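Missing here: one protein chain of the complex. Every other protein chain is in place.
The block that comes next holds chain A.
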Amino acid sequence: MNRATGPGAIPRRRFGSSIGFAVLAVPLFAFIAFVLLLVGYLVANGIGVLSWEFLSKPPTAGMTEGGILPCIIGTVLVTFVSLAFSVPVGVFSGIYLAEYAPNNLLTRAIRSSVRSLAGVPSIVYGLFGVALFVNAMNLGMSVLASGLTLGLVNLPWIIATCEEAISAIPSSFREGALALGSTKWEAIRRNVLPYAFPGILTGVLLAVARTAGETAPILFTGVTYYTRQLPNSLLSRFMALPYHLFTLATQHDKIAEVRPVAFGTALVLVLFVLLFDALAFVIRMRVARTNTWQV
């Protein structure tokens, strides 16, 4: 008699199946609960200080009062500078790798280097940014130097997602266009890129979310503890949300008094990141509905 069909075997198999389900599901739910707890804790402690004034005023009275406007502007500005650099470079590189690069040792080496760069600790990028942008290129500690450093952090992610989005387009679209007498570039531009665009955009939005929260790359390249003015050029120093949070949470001499402001700052940063993640999610859902060839 075999084990699967013997008397009592089926209840035993059912029980085994339930155990399997639990083993797989419990860690997931535990993780989700943890994330919800974190966000809930932030909201509970930070919502009190959120107000129009908090978002539109600079810090006052030694940061114990006022708002975080310079930090929001600084973060938006460096994020924008980083994208202005990393999106064109990343997208062009991704197109080249996916469509033009010959499949040889060099290309494979480049591809795996890109993957490895994505895993380099961001403090390493920060120090590299000091050496290259701040010192060698003489940009000083500035929005520009920080933005470019963040751009380097983003670049491998954007190249990789862009290449993947393009490679996911069926080759029959390219072949069909070529067989009608289009050039290779026409086939790519008209019959590949439009369909890869949502995937590329998702990658860029996720990069935005990551950039906004990075602290190490801006630490030595431009961010400042406190400045009375908003940045008035790309060569100004600036305040930023993640660094402001770090300052308030660990460096301030009146830690207890600035705690509510710190929670508010954390909440704004998390909402900023969630906004872009949500946007990426919505685009992904829409694509899943409209890309009918992905059966």
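Methods note: a contact is a pair of C-beta atoms (placed from the backbone, for glycine too) under 8 Å apart; a residue touches a chain by one contact, two chains touch by 3 or more; residues count from 1.
Following the convention adopted for this analysis, contacts and distances are computed from a predicted model.
Asker: The hidden chain: which UniProt name fits, "FeS cluster assembly protein SufD", "4Fe-4S ferredoxin", "NADH-quinone oxidoreductase subunit J" or "Phosphate ABC transporter ATP-binding protein"?
Answerer: UniProt protein name of the non-displayed chain: "Phosphate ABC transporter ATP-binding protein".
Asker: Pick out which of A:Ala9, A:Ile123, A:Met137 or A:Ala179 touches the chain that's been left out of the picture.
Answerer: Counting the whole complex, the residue in contact with the absent chain is A:Ala179.
Asker: So which bits of chain A touch the chain we can't see?
Answerer: Interface with the chain not displayed, on the chain A side: 102, 170, 172-173, 175-183, 186, 190-191, 195, 291-293.
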